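Below is one structure. I have some questions about it.
Every protein chain of the complex appears in place save one, which is left out.
Then we have chain A:
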Amino acid sequence: LQINPLTMRLQEMIRVIRSARTQGEERGIIQRECADIRSQFRQGDNGERSHSLAKLLYVHMLGYPAHFGQMECVRLIASPRYSEKRIGYLGAMMLLDEKQDASLLITNSIKNDLSHSSQYVQSLALCTLACMGSAEMCRDLAPEIERLLRASHSYIKKKATLCAVHIIRKVPELAELFTPSARTLLSEKNHGVLHGAVVLITELCERNPDTLVQFRKAVPELVQIMKGLVTSSYSPEHNVAGISDPFLQVRILRLLRILGHNNDTASDAMNDLLAQVATNTDSSKTAGSAVLYETVLTIMDINSESGLRVLAVNILGRFLLNNDRNIRYISMTSLQKIVQTDHNAVQRHRGTIVDCLKDQDTSVKRRALELSLALVSAVNIRSMMKELLIFLSVCPPELRSQTASGIFNAAERYSPSKRWHIDTILHVLTTAGGDVRDETVPNLIQLITTASELHCYTVHKLYRALIKDIAQQSLVQVACWCIGEYGDLLLKGECEEIEPVQVTEDDILDALETVLQSHMSSPATRGFALTATMKLSTRITDNVDRIRSIVSIYGSCIDLELQQRAVEYNALFKKYDHMRAAVLERMPVMDKNSPGHTNGDTSGEIKEPDTSKPKPVEAGLLSEPASQKHCCVYVHVVPTVSVYEKNGLSLKIQCDKQTETEVTVTLIASNSTQNDITNFTLQAAVPKVCTHSVFKLGSVFAHTNSRYSFQQPY
């Protein structure tokens, strides 16, 4: 290192800047230096310009503005002195990018320097063009580059090749210009040129399928080159940890991948080589692992023999056990790519993958989670879920939501039983209720309604969870809903599937009231609790008055939603008491796609659909769709309604099933008199709103003691 008095001044400046004790002091020094630099620039050619620019570049790296140096770069590049060109080009790469107008001004200098007698000057021009050349500059200089590709010796050739790569990235149409020369470059012996050639050919093939077809013919040549590298005797110049030029090997393997993809002939031609590399490469150091990694990626992406694929997956499996965390991470990234296509092969490594859930590094954990979720199947669902639930309770917060979703999806697809499914969801809600998506609550409610044999079990479990802790909102909401629906089952004091509780009506109402009054409960949760309380008025016998008073109190609640509900429930007690039983009846089984179930797509916001509040009954079979403005979709539950009671004839309409588009009802007519009723005619009418609906008549069943038969209508 030759120390030059002028260099000292640059280093002196650096020293002074670094000695500044405060930001303000530094800024002062910088300001002084910049003024000095500016005046130096103004002085013109004085042999000091390159040092002034170097100082400016240092200042720029500290984050200070340096745009006044742009023109100086242009001038220095045009200088005949190498020292000035060198720093000028560096300045151009740091201060000028293709967005600056000044960058165009150096095009001519670059053009001249590309044919300079000194290869080091040519080198500067090539480097700069490849670093920051704009599309326009590239178009201008492409012919020069192409010439250098063919004519020059290896020092320049290798740089021209990579320059061509940059040009093609900027101006894809120019690919044609370089395609002919690219092929001949493969016969070069110089590793630098060869490496550049492979990169260039890769770029050409990725952009043009016709070119790709053309270069498939080069596969045997590429295989030969690889073979040479893999089997060659020790070459100190290119050796890295026992691997001969791993950089070149990796690029060739990548090119082979592109050429062999979806093509049997090409894939066959490289099969042996890939097997050889996969078997013989020493992976004790990173260089070898890098080559093995690229080999595996290639094997999996071409039409390889099944034996070769198994070999590749086994390599990945071995990587999973490597002490080096980087290798484990890489392995899982690759396994993720092939878990769908080579599912069984990856399953063999499930145990190791699950172990990686315990890794300290969050990136590794994330990979392990994604892979684990992809490996869940009907066969392993129970053991996998155990691991996933454990993971959920200890995983870093940023992974909880993903884990919860993954668990729900897996449970949805592979639950061995409804009870297991419900238990799993409850477990997730208890552990990570705050991280689940909003539709979890209605999804779970829907699931519970379908598992009618488990209603007693479910409400017991949820009741116990509720009295233990009311912090997890989603869990509390589901618990309230269940208690509102199936509270009578709690009071029975008996249950097949689980130890029953011994509770009184007051106990249950206490639990709900605690939720209502707690500051931890969100407004939505309180809504659930209030409605559940109301519903219990038809399921309990002694304490209805207590419910009446709760409902009346909340009629003046500040929360608008709660107030509205309370007022309506009050009305239900006072004016519509005759309808109360019907309105608050057990819910029918909800279809997954029924309006109350899914979040309204019509409005942008996602809020929980309000399955707890039944709409008061109005005349007509079909209730109007609720307004979507509040982003809450109401369930249009049509309960059983008595529509005619006279002279011993009673008619009831019972809703059996409803979906988004249709409602199925049963008309139950009963005759409580001693005499027969004759000439009973049923006529159905629909409101004008439903003029486009189709009315279908189902079967008619008659239960009669009469001598006369019941005629089937047509």
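One rule holds for everything that comes next: a contact is a pair of C-beta atoms (placed from the backbone, for glycine too) under 8 Å apart; a residue touches a chain by one contact, two chains touch by 3 or more; residues count from 1.
As a working rule, contacts and distances are computed from a predicted model.
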**Asked** Missing chain's UniProt protein name, "ATP synthase subunit d, mitochondrial", "AP complex subunit sigma", "Auxin-responsive protein IAA17" or "TECT1 protein"?
**Response** "AP complex subunit sigma"
**Message:** Among A:174, A:339 or A:364, which one touches the chain that has been omitted from the display?
**Reply:** A:364
**Prompt:** Thinking of the whole complex, not just what is shown, which of A:106, A:219 or A:250 touches the missing chain?
**Reply:** A:250
**Listed residues A:16, A:35 or A:61, member touching the removed chain** = A:61
**Request:** Could you tell me which of A:294, A:423 or A:505 touches the chain that is not displayed?
**Result:** A:294
**Complete:** Residues on chain A facing the left-out chain by the touch rule are 1-2, 4, 11, 14-15, 18, 47, 54, 57-58, 61-63, 81-83, 86-87, 90, 97-99, 118, 120, 123, 126-127, 130-132, 134, 155, 158-159, 162-163, 165-166, 191-192, 195-196, 199, 237-238, 240, 245-248, 250, 254, 286-287, 289-290, 293-294, 325-330, 360-364
